[in-house]
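This structure is in structure tokens; I'll ask about it shortly.
One chain of protein is taken out of this complex; the other chains stay put.
Up next is chain A:
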Amino acid sequence: MMKQFKSQLRGSNRLKEGDKRRVIDETQRRRRHRKIMELLESDNYQDDPHADLVMSKKVPKFEDNLEQRTTRTKKKERTAEYYQTKFRKNFQQLVDEDRIEADIAGRVSYVDVAAEESNLPPRHFCAVCGFFGHYSCVACGMRYCSIKCMETHMDTRCLKWTA
């Protein structure tokens, strides 16, 4: 009696987990990749350390630590905010605008000179240790090279990846 009970309790780990394991589909994998790419282009990972700082009037601002230029006489000095509001466009807007303009003028634009895809086959690297990774994770498609790395991957990034 006792023995039977034990085996029932233990069951097969692989089968148990198999039900829980979610396989990420192609679109989601692509979204994940895009997130990684965005992270690689980001300026900072952390939040602004001064964000919670309440700026008192004593705090020096940009303009204060610079002496006034003597050349500028009549007009009032424009603040940096003036330019930010006047030329407020993000990068994507600029690219789109330029592309339309270039299409009309028939000139080469920013988008046109982007390098094409390579003819060479892509190489795959283990996401954990960085050596060649010959196997890919069933769930998320990341590469790994050995059982050891697979386990690390499963415990850390697989399905838990958040940018």
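Some notes on this structure:
By definition in this document, a contact is a pair of C-beta atoms (placed from the backbone, for glycine too) under 8 Å apart; a residue touches a chain by one contact, two chains touch by 3 or more; residues count from 1.
Following the convention adopted for this analysis, contacts and distances are computed from a predicted model.
One chain of the complex is hidden; its UniProt record names it "Actin-related protein 6", one of "Actin-related protein 6", "Ubiquinone biosynthesis O-methyltransferase, mitochondrial", "Mediator of RNA polymerase II transcription subunit 18" or "HPS1 biogenesis of lysosomal organelles complex 3 subunit 1".
Residue A:H33 is the one among A:H33, A:H134 or A:K148 that touches the chain missing from this view.
In the full complex, chain A makes contact with the omitted chain through residues 33, 36-37, 39-46, 48-50, 53, 59-60, 62-63, 65-67, 69, 71-72, 75, 77-78, 80-81, 83-84, 86-87, 89-91, 94-95, 97-98, 101, 107-110, 113-120, 122-123, 125, 128-132, 156-157.
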